[in-house]
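A single protein chain has been removed from this complex, and every other one stays in its place.
Note that the chains take the letters A and B in the order they are written out, and that residue 1 is the start of every chain.
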Amino acid sequence: MKKKIFFILISLIFSISFNPYYSNSTEKYPIKPVIVVTPFPGGGAVSTISVITAKYLERHFGSPFIVEFKPGGGTVIGVTYVANAAPDGYTLLCAADIFTSVLMRTATYKMEDFKIIAQISLLGNALSVRADAPWKNFQEFVEYARKNPGVKYAHPGVGTFIYFRTENMNRKAKLNMIGVPMKGDTDVIPALLGGHVPVAVGSTFAHKAQADAGKTRILLSYDKATGYGLDPNIPDIEEFFKGSIYDIPVSIYLYAPAKTPKERVEIIEKALETICKEREYVEEMKKIGQMISFVPGNKVMETLPKKIETVKEIMKETGMIK
Amino acid sequence: MVNPNTFLIVILVSLGISISIYSYKIGIGSINNPGPGLFPFLLGSLLFLLSLYKINIFFKKKRLDETTHVRLFFKKLFALLFLLFFYAIFIDLIGYIFTTFITFSFIFRIAGYKNWFKIITYTICIMFISYLGFTYLGVRLPQGLLKMVY
Partner (left out) sequence: MDIFGGLLFGFKNVLHPDILFYCFLGVVIGTLIGVLPGIGPIAAMSILLPTTFGLSPASAIIMLAGIYYGAMYGGSTTSILVNIPGEAASVITCLDGYQMAKKGRAGPALGISAIGSFIGGTLSVIALMFIAIPLSNAALKFGPPEFFSLMCLSMSLISYLARGSTFNAIIMIIIGLILGTVGMDPITGFPRFYFGSSTLLDGIGLIPVAMGLFGISEILMNIELKERTILETKIKNIFPTLKDMKRSIGAILRGSVIGFFIGLLPGGGGVIPTFISYTLEKRISKNPNEFGNGAIEGVAGPETANNAGSTGAFVPMLALGIPPNPVLAILFGALLMHGVVAGPLLMQRYPDIFWGVIASMYVGNIMLLILNLPLIGLWVKVLKIPYRMLMPLILLFCLVGCYAINNNPIEVFIMIIFGLIGYCLRRLGYELAPMLIAMILGPFMETNFRNSLLISDGSLKIFITRPISAILLIAAACLFVTSGLSVYKKTKKKIKEVVISDD
């Protein structure tokens, strides 16, 4: 009888140690396909970033990285899915900042549910006017806006980062503009082209396409113009306001569930660092309006609180939260 | 049994009132500067007024042939609704295969089949064919309890 119990105990111990859930980091990773969840429908900017990044990661590891689109709830659904996923390093999240839903109290996850693996790129934003507009550069526009409060600008929507970013600049630089919310770049551009609003803000990618065709003129690139293949004469916020405004960049990160083993997170982090140096990757990302800007996870965590505070302030001032 | 028509009108009236109150609370702004509540407020109020008017007509018409006494609910209906809700609740929990099996066995029964052997066979057939078919099309159906088997 005692022998039986002994054998049962031994086999239990063996089976537990062979169970993949308890494997330690000396096991090779990744050995099965990694799912990269993106909380947007296919075709959008972040979705395309996910697909391209997954492609390069797959090339790097020689093991599949598959993108899954999980749109809904203004990114909440996809993000929550990853927050609740098994923290074994086989489910990752590719998205921009996810704290906005937390601030608006519509999130079904907490920031603590995630580890930021690294920042991959900065999504370019631009401010454009029509080609026949009276302002030839941003300086002229700023002077006009300050003297004539109430200039209307179209933006892709009240929950978007570009909206917060623009409002941040609008208020701190006293531009007195009034935002007209639309549904994404695809509604903003026709509003500008059709003359319904004098100014539009949105992704550099969409604005550059119109500017290249000569229909619009980009007055301001929020981040460094040359990083997106724009005319170097176009100023960026840092340069124009000489650092007097704290700008909120639109960062794209790769996240993992919080309890993912540190070693696996570091493996991905190092891989990202490597591919961010690959010329091909940088060019491909540039084409879709992204400037590669690798920042390791721990550095991101240092700058994140100030970002969150600034956005929170804007949300309060615009009445989104109390 | 409560006359369903009256029941509906009561629901409409109360909906109208509650929506108007809620919308008013979230801020209606003015017609020149609408707040989030303006539109729903107008709609809620309209609904309230129209349902009141309907009560008016309804009482006048009570003796005419409008569908005043309609029997809405049957045993089968309740059973089917229960099964459908069951499906929605459990599909993520116990997985596609098991939920489909349990639910559709009973659905076939409600549909009219009496022979349990036939029912189980049909259920298993559609279960597998649909699982394979949908998975082939790229739909990810939840594993649920199957996870324990792996």
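Simple rule for what comes next: a contact is a pair of C-beta atoms (placed from the backbone, for glycine too) under 8 Å apart; a residue touches a chain by one contact, two chains touch by 3 or more.
In this text the structure is predicted, and so the values were computed from the model without any measurement.
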Query raised in the report: Thinking of the whole complex, not just what is shown, which of B:17, B:47 or B:102 touches the missing chain?
Result: B:47
**Report entry** chain A residues touching the omitted chain (full complex)
**Finding:** 41-44, 47-48, 51-52, 55, 66-67, 69-74, 76-77, 80, 104, 106-108, 150, 152, 157-159, 178-183, 185-187, 189-191, 193-197, 209-210, 212-213, 215, 284, 287-288, 319-320
Query raised in the report: Contacts of chain B with the missing chain: which residues?
Result: 4-5, 8, 12, 15, 19, 22, 26, 31-37, 39-40, 43-44, 46-47, 50-51, 54, 57, 60-61, 63-64, 66-67, 70, 72, 74, 76-77, 80-81, 84-85, 87-89, 91-92, 96, 100, 104, 107-108, 110-113, 122, 126, 130, 134, 137-142
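Everything below uses one rule, namely that only the chains that are shown with their structure count from here on.
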Requested in this report: Would you kindly tell me how far, in whole Å, the mean C-alpha position of chain B lies from that of chain A?
Outcome: 37
